[in-house]
Structures are given as structure tokens and as C-alpha cells.
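With one protein chain removed, the remaining protein chains of the complex are shown where they sit.
Entry: chain A
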Amino acid sequence: MNRLLSSEFLYNYRRNLPAIFGSALLVIFGLMALVGPLLVSQNPYDVSQLELMDSFKPPAWLEGGDSRYLLGTDGQGRDVLALIVYGARISAFIGLTAMAFSCVIGTTLGLLSGYYSGTLDSIIMRIADIQLSFPSMLIALFLMSAFGTGIVMVLIALTAVGWVVYARTVRGSTLSEIQKEYIQAARVAGLGNFQIIIRHVLPNVMTPLIVVSTIQVGTFILIEASLSFLGVGVPITEPSLGLLVKEGFDVLFSGIWWTSAFPGLFIMFLVFGINLFGDFLRDELNPRLR
């Protein structure tokens, strides 16, 4: 981590506008998800706080808008901004958790695959190849329709889709690391395979992992949004951003555009910010691109 925080990293960061823009977006959205519920006027899931009279209010700056509801309200009088804040928490939670799960599983399999090679490697990598030949959306959709919906199922589906990227990345890095003499030196020093993998190989394959993880969070948020939009994602009681878009979509053609447009825009900027920052990390941490 010391090298990560070295001054050269900060130096390049300060000169990279997209990276600053991307990370600024992430910081704003992060704060929003963390402390947003304290700032918005209502908890959209507490029925007692809802005013049915206020349903389908347009955004505050339009005719008929209400200053209490900056981005308007939906059919049940819920504040769209409040919905987004709460929805962003669910989306971010799903994106980050799925990233953590697939990172742990994928990295483990990738390390084993690269370190031991042979039969184990062939089995793991053929499964990965087969999986990569299907669109990840299709696999997630299949799993969700076969085994049911809900946050846990979404996480399982995303992990099942996402581990492959980690496994392949880590395997590749592992293969090149174990050629190096310090791994031989560790064996010669009398370390066991497990210790060598954990203490010597893993820290040296971390850099690409950081990059992959950033991009994966964005991908997961998008897949989850798509699943929820198609109605096989999270339940209505815990609506993510994707589900909000879907809900609003039903009334979109009645001229009530704000209930789906704002959550949709929010997803776009969130993933955009993640990708901008991820690209910066990739360029910065990949020695070959320097």
C-alpha cells in the first residue's frame, strides 16, 4: 500500500481530469448513500410519512412542483430523491458485496489454478471458458428464474457470473510470478505451498485485482439493475435503483418521466464515475502502460 500512496500516484492523479471527476462522483454518491437518509425529508418505506395527495408531483422547478420534493414524487407520493438515496444504498451494497464474494472465490481458484497447474487448472479454466461463452446477463437470468429472487439470490447470481474475471486475472499473474526466483527462494527456504501462496504469491498479484474490482463493482450494479428491471432481481420491499427505473417505466408514457429518468441517470453517473476511476487505476498500476 505504501507504493500506492506514493507521491507519484498523487502527482499523476492531480493531472488526470477524468480521474478527479470520476472519483468526485464516487465521493458524492458515497456520501449520499451513507448520510443521505438524514438529509431527505422522508423515509419512503414508512407508510405513515407518505401523503397520497402528493402523488405524481413533478420536479420542484416545473409547474405544479412542490419545494418539498426536489425531484418530484411517484404514484404513492414517495419523494424520488429519497427513493434514489435509499435505492443507491441497496445497489451499492449489492455491487460491493458481490464484488467481495467473487473476488474471494475467484482469487482462490485463480491462485490454485496458477500455482498447481495440471488437472486442477484444466478443470477450473474449462469451467471459466464455458461460462465466458455465455453472456453474463443470460447466466444471471437463468439462475434467478430457476432458483428464485431476492437479495441473496442476486448476490449468488452475480458471484457466479463474476468469479471468472478474477480467476483468469489471478491465474495469469500467478503464472508469471511463480517463474520468478523469489518463489524458488521461498521453497528453498523451507516454506510450504500454502504459506508460499498466501505470503508470497498473493501480495504480488494484488495490483491487477484492485483494478478488476473497481470495474466489477460498476458491472455488478448494472447487471443487478438490469435483473431488477426485468423483474427477477430484488424484491419491492428493498428496491434498488434498477427496480425504481422499472416502477417508473410503467407510467413513463403517461408523461410522468421523472420517476424513472432520475434513478436511471443516477445509475449512469454512478457507473460512469466508477469506470473513470477504474481506468485511471488501470493506467497507473499497470507498469506496461507507463
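Quick note on the criterion: contacts are C-beta pairs under 8 Å (C-beta built on N, C-alpha and C of every residue); 3 or more make two chains touch, one makes a residue touch a chain; residues count from 1.
Keep in mind that, in the parts below, contacts and distances are computed from a predicted model.
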item: Name of the absent chain as recorded in UniProt (options "Peptide/nickel transport system ATP-binding protein", "ABC-type xenobiotic transporter", "SusD family protein" or "Heme-copper oxidase subunit III"); value: "Peptide/nickel transport system ATP-binding protein"
item: Residue touching the undisplayed chain, where the options are A:39, A:62, A:185 or A:198; value: A:185
item: Chain not shown: contacting residue from A:76, A:97, A:131 or A:204; value: A:204
item: In chain A, positions touching the absent partner; value: 118, 180-182, 184-192, 199-200, 203-204, 206
